[in-house]
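Note that one protein chain of the assembly has been removed; the remaining protein chains are unaltered in position.
All chains are identified by letter, namely A and B, in their written order; residue positions are counted from 1 within each chain.
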Amino acid sequence: MANPKPRIKIPKTASAGEVITIKTLISHEMESGQRKDKDGNPIPRQIINKFTCAFNGTTVFECDLDPAISANPYFEFNAKVPESGSFKFTWVDDDGSVYESEQAIEVK
Amino acid sequence: MTKRLMTSGLALAMLLAGMVGSRADPVDDTLVIDGQEMISRAKAPEGHPFDEVLSGWLFREGETRALEVDSFENPGMLAVEEGEAIWNTVEGTAGKSCASCHDDASVSMKGIAANYPKWDADSKKPINIELQINKCRTENMGAEAYEFDKGGQRELTAFIKNQSLGVPVQLDLTQGDLQSWWEKGKDVYYTRTGQLNLSCASCHEASMGKYIRADHLSQGQVNGFPTYRLNSGLTSLHNRFRGCIRDTRAEFPKAFSDELMALETYVTWRGTGLSVETPSVRQ
């Protein structure tokens, strides 16, 4: 599998205290552990098990993912923007890998 | 006859009446992707069995349709981004990437895929985007040809076709012998195969709009390939052709074989006028 690549959709600017909508998508098979290969052996589970969004170091939104989340996990959620700063997004893989992305937002 | 038998007989008869010809019209909706209106209904070209050609998008449920409307929510766009990275990656002995010769794909590839398959004078056969990529790789880049569906073939094809998003499909059948391949493709389309004895036309022409189990049968248009299928991710056209033929319980031809290149030429023509939708989203 290619290295998972996150996509983030977030406005570049907001007014102070505005609630914005954030969408995220990351490429990942989300191997559920329920499937078998051609020889009938179970394919081991490998999923992204946690997603976090933080703003200037404070947690905004978190999700624990189970194998029932579809391939290429998608999240849409809201965030209040108190000041200019940066959103940090983190995905944690079962194998310990951590995929990160950061997006700045300016309060006008 | 006992009362119970009578009742179940009646129930069966009612079921028969209801299920035969069970059909639903395609939705009356307009596909707009990121604000750009797609042509999802077009007047059929001369000699077409339908009056109007319809995008498969019109046959899907609302939730599936919604995934294609916003390019961010379309999971197929992840593959398009991978394709973009491949476009810019140097490979082969000539030390070139696609971009070395073709620069910015949004300029150089705009509208190109809407006119494929084209006639390839060298091989004296139709050529599609996948084979054109392989030709570039072997002749200009000094790189190995992609094997079917491997090494980024689907992703790069999706990226190149996505540069033509919205452009109507239009083949030039006067090129070389393309017209005779169109004829050959038409034969393939109407030939029944497999233990189920089905042709492409059995489902996508004669039963278009009806339900096969829970699937709403479309016209089987190919303007959105490679397509993101909810059950199998990014799916190439020849993979889908092979899957359809397999489902008739027949031996299925090789990808890019003469039979399937002829079929691609003919089926692409059947979607003349529809916008390129790559990567479309289907069930």
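Definition applied: a residue touches a chain if its C-beta (ideal position, glycine included) is under 8 Å from a C-beta of that chain, and two chains touch if they have at least 3 such contacts.
We take it that contacts and distances are computed from a predicted model.
Undergrad: Which name from "Phosphonate C-P lyase system protein PhnK", "Transketolase", "ABC transporter permease" or "Thiosulfate-binding protein SoxY" does UniProt give the chain that's left off?
TA: "Thiosulfate-binding protein SoxY"
Undergrad: Of the residues B:71, B:257 or B:283, which one touches the chain left out of the display?
TA: B:283
Undergrad: Can you say which of B:71, B:115 or B:202 touches the chain missing from this structure?
TA: B:202
Undergrad: What is the set of chain B residues that contact the non-displayed chain in the whole complex?
TA: Spelled out for chain B, the touching residues are 15-16, 19-22, 60-64, 66-67, 75, 196, 202, 206-207, 210-215, 217, 229-231, 243-244, 246-247, 283.
Undergrad: Which chain A residues touch the hidden chain?
TA: On the side of chain A, residues 19-20, 32, 34, 55, 58-71, 73-80, 82 touch the unshown chain.
The rule we apply is simple: only the chains that are shown with their structure count from here on.
Undergrad: In the complex formed with chain A, which residues of chain B make contact?
TA: By the definition above, chain B touches chain A via 72-73, 75, 77-78, 81-82, 233.
Undergrad: Show me the residue ranges of chain A that touch chain B in the complex, using the header's touch definition.
TA: Against chain B, the touching part of chain A is residues 2, 5, 7, 9, 23, 25, 27, 71-72, 74.
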